[in-house]
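Every protein chain but one is kept in place in this view of the complex.
Here the chain labels run A, B and C in written order, and each chain numbers its own residues starting at 1.
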Amino acid sequence: MQFTFDEDQRLAAQSLRDLLDDLCTGADLRRAAEACDATSFTVACATRRDRIKELGFDAALVPEAQGGLGLRPVDLVLLAEEAGRAALPEPLVETAGVALPLLAALAAIDPRADAVLPAAIGGAGIALRWPDSDLVVGIDTADLVLTAESETSLALYSVDQFEWVARESVDPLRRLTQLRARAVEPITVSRDASIPSLWREARRCAAVFDAAQLIGLADRMNALAVAYSLERKQFGKAIGANQAVKHQLANVQIQIEFARPVVYSAAGSLGGSLSAPTDMDTRWLDARVAHAAIAARDAADLAARTAIQVHGAMGYSWELDLQFYAKRSWALSGLHGGRSAHFRSLHEALMQQRIELGPDQLFGRSLPRGA
Amino acid sequence: MQFTFDEDQRLAAQSLRDLLDDLCTGADLRRAAEACDATSFTVACATRRDRIKELGFDAALVPEAQGGLGLRPVDLVLLAEEAGRAALPEPLVETAGVALPLLAALAAIDPRADAVLPAAIGGAGIALRWPDSDLVVGIDTADLVLTAESETSLALYSVDQFEWVARESVDPLRRLTQLRARAVEPITVSRDASIPSLWREARRCAAVFDAAQLIGLADRMNALAVAYSLERKQFGKAIGANQAVKHQLANVQIQIEFARPVVYSAAGSLGGSLSAPTDMDTRWLDARVAHAAIAARDAADLAARTAIQVHGAMGYSWELDLQFYAKRSWALSGLHGGRSAHFRSLHEALMQQRIELGPDQLFGRSLPRGA
Amino acid sequence: MSIELQYTAKQRALRQEVREWLQTNVPKKSLASYDTAEGFEAHRQWERTLHSGRWSMVTWPEKFGGRGLDLIEWLIFEEEYYRADAPGRVNQNGVFLFGPTLMEYGTDEQKARFLPRLASGEDIWAQVWSEPQAGSDLAALRSTAIRDGDHYVVNGHKIWSTRAVFADWGFALFRTDPASERHRGLSYIVFPLDTPGVRVRGIPQLDGEAGFAEIFFEDARIPVTNLIGAEGQGWSIAMATAGFERGLMLRSPARFQRTAQRLVELARRAQSDADPGLLASVTQCWMDAEAYALSTYMTASRLMSGGSIGAEASLNKVFWSELDLRMHRAAIGLLGARAELRDRLGESAQEDLREAMRWMDGFLFSLAGPIYAGANEIQRNIIAERVLGMPKV
Partner (left out) sequence: MSIELQYTAKQRALRQEVREWLQTNVPKKSLASYDTAEGFEAHRQWERTLHSGRWSMVTWPEKFGGRGLDLIEWLIFEEEYYRADAPGRVNQNGVFLFGPTLMEYGTDEQKARFLPRLASGEDIWAQVWSEPQAGSDLAALRSTAIRDGDHYVVNGHKIWSTRAVFADWGFALFRTDPASERHRGLSYIVFPLDTPGVRVRGIPQLDGEAGFAEIFFEDARIPVTNLIGAEGQGWSIAMATAGFERGLMLRSPARFQRTAQRLVELARRAQSDADPGLLASVTQCWMDAEAYALSTYMTASRLMSGGSIGAEASLNKVFWSELDLRMHRAAIGLLGARAELRDRLGESAQEDLREAMRWMDGFLFSLAGPIYAGANEIQRNIIAERVLGMPKV
């Protein structure tokens, strides 16, 4: 039992943070948001995109036997937090945390997918279309598309087998598109019996990494609010000297600090790869993942509202960079059914006695039953 | 449409307030709470009990034709608020607002009850045992008991047809007893077809008057908290100078001020007597009554917690009179299923489209359908 | 008279009349946002339509184009207005803030000059108060209007001026005594927004549209006949206006009741999937919208019986702004991933997408509620100090 990150994990997160502090500032985001079309957007982000690729995190979760780094999801969670803190427009987390591991898991059972895997590890972009949505993020830079009609199959396409139309998100930096398949053949379609569990695990990973991004976003928003409160004067003193403001920002920090361990523990309970068993009974794991999704959303929701309030009228203007973080947090918060779906599933599990309770059950059952 | 009290209503409330400011102080409550047995309790309260009787409010809601004042429930609502503000130990509200009107309604259809009514109007005490509870308040001073096995009948007993044991409430001033019937005959039992609607209307009245008491309690608790915050010094200044304390007490006041109109409008929508038709469609009325019950509980809950917090360690001690108001509010808040039952019924009515919505529906349907 | 919660025959007749007129006249297609040039003109046209039915400012005296309705009648009008989903009032600042101020403080000449054009929608008015260093702390204003013959020469920088991008006139506070401090030496002055030396720059808000503007004054000359009240009386006039704003009329309860109704309808459709806590919060929102409406009826009755408005203004402001935010947050929660989509697919957009976009628009706007018209933290100070008698720090 050891619930703290190691030096390597911290250093990796710090290296990403340093890079994004340089290349993903508020001004960078604004430039990208004001890019008038997809091409100029892509150009505006090209340097950052290349530098991120160079960090080599994309294949972090792909097993070593398949040419990846063989790391565990928990190794990526601080990176996801940093991506959130910077409102990173690139789908680093989506690729490294979900799409590439899903492709690797497919490759392990499907030779045609296996043939494509090296190119994907080498930098080919992968977009992921969930079975229950027709919207896709990051198609601009994708070469491959993973998708399916339902969670019992998994199909791999080349990106040029689709047409797409841009859809506008509340977050100007989320490049949403809606895909229309041309009438062509996929690279492969698998209906292996393991596919449903791959989709389930992919959803858990997506939920946890989105939660980690939301924690980073919340932290950034509160930091912006604190900084503004120290700088802005009203009635002859910094507004941050008002106890009401201090307590509001303290409340946000409390919410963030008690969401973090939930997100980290959910990450720490995920399996080493999408097809590896998890450490926890899946009903417990689902509860912890839902809990992480909820806690992170609540922290980001409170942080966004509070930061906007503290900024006064300025908080409501497009001029303020805060908007990019707030809008990212609103967009991410709605995904996969949003807080409501996560809460409902957790609530029903609790009320219908599908998970065991008690002080000794924090990490799943700690001793065999009847001990 | 006139949503404001008239001079008579205000004066009646003021007269009760003046009396209770004299005879129902914190010290009076403490003396009564420390009375070691039922007899000494009764003695400690005797003067106040007699003076309240003299005010002549008991028969306020009994129709004039039956010897009462023929007033409407809304005429009693400010009195109930005053009874709450003082944490009045006597069941003034329970008698005048519910028990005596119920007896009068029974008397209108049952000659044996009618024969007893003049004595009740003249000052005989009436205790009420609801069909779904075995606990009764105010048996010490009762001569008659209204009760039933279910809400399809209504029985009237002489009090000496029961034995009782005292039960202890969290509120030391609520004299709870549990009744055991001796094997004797009631004065009368009615199974008239109108009985269920009498019980329903009695419950509505009880809910509204309890809500009004809770508003009075909340207001008193907040006033005590404000006074203490101005008097108590820490770190060299009155704690009430802290913005956090100011905002907390402001929040309580907001909660109270927006609960009041809900309670008053529920009272204003009740029928003139228990058997008179109400002004509103009953589904709307039930929603408004539930709303009043909820809003008043929320105000009292927040006021009690905040007042205790503001008093610091003192707030947690028996020495402080605040406890009497807080405990009364907790006791009243649990009655008739508490907030939970009221909320559930209102919630289901809303979600299952049992009431019509819209800006024009505030006082029930304002124009015929299709207008 | 005691509490009587039934409408009179006269009140019912008024409701019927309003309902029928709106049924005939409210545009079937919703208008474009008044933060766009096209939408602004469409809303101005709607003001004209309202005026043609004598519904544009129902509480104003008949001589100024109103109907002299009392507050309860006004509430009935508003209930029907929101029930009909009639367009937003682009001249809201004129109707509810400047108009009543002018009736109280203006000269007869000024009333004759401004009120009829305001009532008819010929002039749309913007409030020009805040400055970069003076938001909730309005007494810190620095823009000056220096008397020069029969003109004021105005210099300074105003900001957060709602509707100013397309409006015709502004009502403003300027410092006429440059040596004065805080709330002394301020004056209430009105001016056409196209005055030479006045430059209006739209400020895009969270949704990207220019809902407010900053205004730069460089030696702009404004005739002294545009002074409302006396020189130096600006603060007290403005405070009276702020009372209207936070008080009864700027946010009529019907607006929130209508939102609550739509929210309950959304929840009913979503209830098989949604979490029970979220559904319960919808019911709580509905209750609070009702409570706000009931409270307003009580205040209106009290005012009509000769009472005056006091700290209700602050209580109301905190309550409705936080309720509005809660309602929109609940809706966003119910919408899930649908809430994210913002593209205007025009006529081709499905109704549920258009509804989702309305909620997101409303959510973004509701975030500003606790900020404008005096931040809620200031209102809570006021409640503590004026209602509860706690110390001013």
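What we mean here is this: a residue touches a chain if its C-beta (ideal position, glycine included) is under 8 Å from a C-beta of that chain, and two chains touch if they have at least 3 such contacts.
Values in this document were obtained by computation on a predicted structure and should not be read as measured data.
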Listed by label, the shown chains touching the absent chain are A, B, C
Touching the hidden chain, out of C:Ser281, C:Thr299 or C:Gln379, is C:Ser281
Where A:Asp28, A:Asp58 or A:Asp75 are the choices, the one touching the absent chain is A:Asp75
In the full complex, chain A touches the hidden chain through residues 1-6, 8-9, 72, 74-75, 222, 226, 229-230, 238, 240-241, 243, 245-247, 249-251, 253-254, 257-262, 264-265, 267-269, 279, 291, 294-295, 343, 346-347, 350-351, 353, 357-360, 362-363, 366-367, 371
Note that chain C touches the absent chain at residues 275-281, 283-284
Chain B residues touching the chain left out here are 133, 135, 166-171, 174, 176, 233-235, 242, 244-245, 301, 305, 308-309, 312-313, 315-319, 323, 330-331, 334-341, 343-344, 347
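Everything that follows uses one rule, which is that only the chains that are shown with their structure count from here on.
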Top of the farthest list for chain A, CA-centroid basis, is B
The pair out of B-C and A-C sharing more C-beta contacts is B-C
Separation of the C-alpha centres, chain A versus chain C, in whole Å, is 39
Residues of chain B that touch at least two other chains are 243, 247
Residue ranges of chain C touching at least 2 other chains are 377, 380
